[in-house]
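Before I ask anything, let me first share the structure, which is written out below as structure tokens.
Of the protein chains in this complex, all but one are displayed in their positions.
And now, chain A:
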Amino acid sequence: MRKLTTSMCAAGLLALIATAPASAATVDDVIAEGKAVYMGKSRGNCISCHQINDPDANLPGNQGPPMVAMAQRFPDKRLLRAQIWDASKTNPITIMPPLGKHWILSEEEIDAVVEYIYQF
């Protein structure tokens, strides 16, 4: 338990450091980055488990629900972000990796993928 707490603090710290520099990225840049995170095997690899109605989504898996009606289903974007940051919080045995908690993605990458899926 102590180890876990330490790791979570470390993740928080990392987030602080990472978000410090102001970024001048446009909305389009953020969405393009989010898409790259979604499709990238060594990044989010969301495509391996979630269908999404993007013509570039090739051979999606179906371990998780499809990314549809996101804005309606997640009026509070923070809840969507929290699901991606640590899916095991709501379901301890979920197959979905804790992308933020385990430093698989940076905080900006998570923000970007949230913006990307929020369009669908």
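Here is the rule we use: a contact is a pair of C-beta atoms (placed from the backbone, for glycine too) under 8 Å apart; a residue touches a chain by one contact, two chains touch by 3 or more; residues count from 1.
Here is the rule we use: contacts and distances are computed from a predicted model.
For the chain of the complex excluded from view, the name given in UniProt is "SoxAX cytochrome complex subunit A" [choices: "tRNA N6-adenosine threonylcarbamoyltransferase", "SoxAX cytochrome complex subunit A", "Tryptophan synthase alpha chain" or "3-isopropylmalate dehydratase"].
Listed residues A:83, A:106 or A:119: the one in touch with the omitted chain is A:106. Among A:30, A:47 or A:80, only A:47 touches the chain left out of the display.
Within chain A, the residues in touch with the undisplayed chain are 3-4, 7, 45, 47-49, 59-63, 88, 91-93, 95, 97-98, 102-106.
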